[in-house]
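Here the structure is laid out as structure tokens; the discussion comes afterwards.
Only a single protein chain was left out; the remaining protein chains are all shown in position.
Should a chain be cited, it is by its letter among A, B and C, assigned in written order, with residues numbered from 1 in that chain.
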Amino acid sequence: MREVIEIGLGRNAQRGYHLPDVAIVPSRRTRDVDDVSTAWQLDAYPFEIPCVAHPSDATMSPATAVALGQLGGLGVLNAEGLWTRYEDPSKVLAELADLDEESPATRRLQEAYTEPILPELIGQRIAELRDGGVTVAVRVSPQHTLTLAPVILDAGVDILVIQGTIVSAEHVSTTDEPLNLKEFIADLDVPVVVGGCTSYQTALHLMRTGAAGVIVGVGADDWATTDAVLGIRVPMATAIADAAAARRDYLDETGGRYVHLIADGGIQTSGDIARALGCGADAVMLGEPLSLAVGAPGGGAWWHSAASHPKLPRGAFGAAQASQGTLEEILYGPADQPDGTLNLFGGLKRAMAKCGYRDLKEFQKVGLVLDS
Amino acid sequence: MREVIEIGLGRNAQRGYHLPDVAIVPSRRTRDVDDVSTAWQLDAYPFEIPCVAHPSDATMSPATAVALGQLGGLGVLNAEGLWTRYEDPSKVLAELADLDEESPATRRLQEAYTEPILPELIGQRIAELRDGGVTVAVRVSPQHTLTLAPVILDAGVDILVIQGTIVSAEHVSTTDEPLNLKEFIADLDVPVVVGGCTSYQTALHLMRTGAAGVIVGVGADDWATTDAVLGIRVPMATAIADAAAARRDYLDETGGRYVHLIADGGIQTSGDIARALGCGADAVMLGEPLSLAVGAPGGGAWWHSAASHPKLPRGAFGAAQASQGTLEEILYGPADQPDGTLNLFGGLKRAMAKCGYRDLKEFQKVGLVLDS
Amino acid sequence: MREVIEIGLGRNAQRGYHLPDVAIVPSRRTRDVDDVSTAWQLDAYPFEIPCVAHPSDATMSPATAVALGQLGGLGVLNAEGLWTRYEDPSKVLAELADLDEESPATRRLQEAYTEPILPELIGQRIAELRDGGVTVAVRVSPQHTLTLAPVILDAGVDILVIQGTIVSAEHVSTTDEPLNLKEFIADLDVPVVVGGCTSYQTALHLMRTGAAGVIVGVGADDWATTDAVLGIRVPMATAIADAAAARRDYLDETGGRYVHLIADGGIQTSGDIARALGCGADAVMLGEPLSLAVGAPGGGAWWHSAASHPKLPRGAFGAAQASQGTLEEILYGPADQPDGTLNLFGGLKRAMAKCGYRDLKEFQKVGLVLDS
Partner (left out) sequence: MREVIEIGLGRNAQRGYHLPDVAIVPSRRTRDVDDVSTAWQLDAYPFEIPCVAHPSDATMSPATAVALGQLGGLGVLNAEGLWTRYEDPSKVLAELADLDEESPATRRLQEAYTEPILPELIGQRIAELRDGGVTVAVRVSPQHTLTLAPVILDAGVDILVIQGTIVSAEHVSTTDEPLNLKEFIADLDVPVVVGGCTSYQTALHLMRTGAAGVIVGVGADDWATTDAVLGIRVPMATAIADAAAARRDYLDETGGRYVHLIADGGIQTSGDIARALGCGADAVMLGEPLSLAVGAPGGGAWWHSAASHPKLPRGAFGAAQASQGTLEEILYGPADQPDGTLNLFGGLKRAMAKCGYRDLKEFQKVGLVLDS
């Protein structure tokens, strides 16, 4: 029974569950790990692992986006990040890698992002991605979609990611003509992934815009401060399951349009990936876990896209940590640490095998247990 | 369904929720942040932000009360604090700013407040407030209201704040003639704010005294020790929602008298402000968050009014911290830290925008989610 | 509704609440603190405060038991402690006061208690208590009651305390003739306090033995390890409320015999005392809080009676802390610390006043709120 709690007289709140609240439950069958598939497909693009990169400059450069694509995932470059503000961002990246976590780090981040976005650099970066021979995905914010999308589309992307902390299908503005997602997407030739969102209703409305994928969550991790700054804290297990219900209902109302859910928030380990998919996600968006790869642009440092907001930063700067291994080791192992941060998709595969599932779609039905 | 729990045979307790237990939920609409208003009005006095200062000497001097008023909030000076005990409290304030958190700090606080209250200083301080050209609010305790109110009123305040840890509409005493709030308020020309209270019933009774505003909560923050000393720990989300139900019922029984709720307790960040208003408060009372402003009278130190009680102190002394920014930066940003303690009302505005609300009254209906 | 949870198929557990889970709730009335009474009476013996000492050698010597009696509480000397094993225990007490918390402390405690109990010393100690002119209470374990009680009774006590970790009205033994509490108490002229117990049923059965008072709980505090060693962890709020139901039912079945409940466990602060009484206790048993008084026999160190068990110690040794004040200051203030450990009964009085109650019996009906 869905829990609605009366927190005060006549005032209700819905109970929500976070990913660490749940665990997956092995059932009566087990399976060979080599018989398990983690393959996934978004629109026409197949992937070996359900891994989408969170478009932070700390992890995504043209080079690492290509590397991730070559390893079977989907890299996403931020069209409003450092790579489109600086001809060569390596100097500013190196400087950020040297910062510690004290207050000036946020101020330095804010400064780094005051440089204007140069449209010509967007084209150049997309060309670099294309040259890598992988599926090309670029992120743009809802506010800048109308301005930047033409440039991005001209440069030729495969997937457009329209992502803000919270995106709705109905943005109201008294000053600007707001982005009408439905019309915008209808006019496009490329599939669009849009989000984040946090509820059944918003997910359903975003699906109705024609999006191929919907991002669930606001990307909150240990460094995010959305809760402290905005009072918004997304219980990801519930948000994913609610969005999965929207996917089911939308599938029914359209007679078969399947919109993919990409969970973005609270995912640090292979166990978390198993939890998110077990709750109903089709793929996960990984941020900080990829920052520990050898060659990550941030040199081991981590920051959220919202961490550099000029007036209201909503993410703490994570000072550089030693790299844990190559990107391949992080994704596929072998792991020489037992904490679930290496061999992320080997861990997922084994979790699926221990629970007797063969593919991701089946695994969305895995049993769940909830801590008291 | 309201949760009443049988904690033992035949003994019930009501489940209560704290502000950190809840989060606000974006809905299907978003809005431009510039279209959002945080305006608020108490009786005839309009404010740009729903911010009332907790009347601690650590944050409220005549000068800072004026500054807060000029920035759109409501400063409140304690008529029983250091400013009415010392001609020039700057020396004692400087000394307090130098104390660390060890035990003698409380003893020194207790000593500082043994100086008698000088009625002539009350008049003088109020004159200083008036000269600032802002709405003038002064706090007096229920015990001293009958004695001090005449002096205060003569000096000309706009709003009288009668505040104790717990104030009821029915104080029983065998020795003194207790303050009859209803009669007292009926005889006054100025609006009265009264509290704290913690339940539907007390809130309703206080509304029936004719108060223009009711304070919900006992001002408990990380430094308060009301729980350890008295066993009283107010679940603020529940207390606010219950008081909001009282406000609704009182509005109905009076055919339209709207009493404002000021939440006092557990509010440290912009996220907490969003939570408190989302639970039904009309404004928040801020204590420690204002102590970090440049020029705060306590020089960065923080103490609760109850922390200096001569026999039963109920708040720990918070040793001086470095100031985080000007009062304006604390209220309106820009923030150069991501922890929710700067740009408090910019954060609120953005939270409202992300949830699609335009003004505070609408925002009281925002969806809430409760952690498991 | 009482919560019975099916933790696994066909296996139930009852939900229990600890004292920190609850808080007391002010109601619509407040009261002058000077109009509040904390008086309490056990059998023919009146006390100013509902304070019974836990019979640990760390706090109870003949001298401190007398001092506590003179201050309005009830001191209890352990007839099986150091004072009846050593002619002059001051040397061993001084040595214990010097120990730190590392492992040898328990071993040293164990050694100290290997000295045999000397019956003549029991008589001598009781004489010292009598000379103090206070109500004389002595503790004996159920195992040694048949052997030691004659000596104790001959020496003339006012109240006999039969206390073990868990005492039942029906002890089964295949080797010894077990203590039949009912017959034993029926033959006595002095009132008996017996416990600890943890449930409605055991409390009721102990009441039916004719006891004047029943101890609820196993005296668990931060130093107790009953949970780790025995798997027994008493949710005190529930245990007290359940025992209060037993008191009510026993009152009914006897047509008016009121058995007093003494809560022993989890009580560190004045707030905890308010919670325990609010849940239905008539008095509280204080252990460690009294160890911080100037002149405590343990010199600031604290150990539970069960901490010296020769084969299965169930309490950690708490190394000596600086004294916080005189016994009088601990009980009645003034407090110069805000943490609830000083002015314990002044804090209780103020809690009662803030909730509008006049005496302890009324206060047992105070509203309770439960954290989520």
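Keep this in mind: a contact is a pair of C-beta atoms (placed from the backbone, for glycine too) under 8 Å apart; a residue touches a chain by one contact, two chains touch by 3 or more.
As the structure is a prediction and not an experimental result, all values here were calculated from the model.
When the missing chain is restored to the complex, the residue among A:Glu3, A:Glu115 or A:Asp176 that touches it is A:Glu3.
In the complete complex, the residue from C:Cys197, C:Val214 or C:Ala293 that touches the missing chain is C:Cys197. The residue touching the chain not shown here, chosen from C:His54, C:Arg275 or C:Arg314, is C:Arg314. Contact with the chain not shown here comes from a single listed residue; of A:Ile122, A:Leu179 or A:Ala244, that residue is A:Ala244.
Where chain A meets the chain that is not shown, the touching residues are 1-3, 17, 21-32, 34-35, 200, 237-242, 244-245, 248, 269-275, 278-280, 333-340, 343, 346-347, 350-351, 354, 356, 367-372.
One chain of the complex is left out; on chain C, the residues touching it are 4-18, 21, 103, 106-107, 110, 165-176, 178, 197-199, 201-202, 205, 225-235, 238, 307, 310-316, 370.
Convention: only the chains that are shown with their structure count from here on.
The angle of the rotation superposing chain A on chain B, based on CA atoms and rounded to the nearest 5, is 90 degrees. With each centre defined as the average position of its C-alpha atoms, the distance from chain A to chain B rounds to 40 Å. Averaged C-alpha coordinates give centres for chain A and chain C that are 56 Å from one another. Within chain B, residues 17, 21, 238, 370 each touch two or more of the remaining chains.
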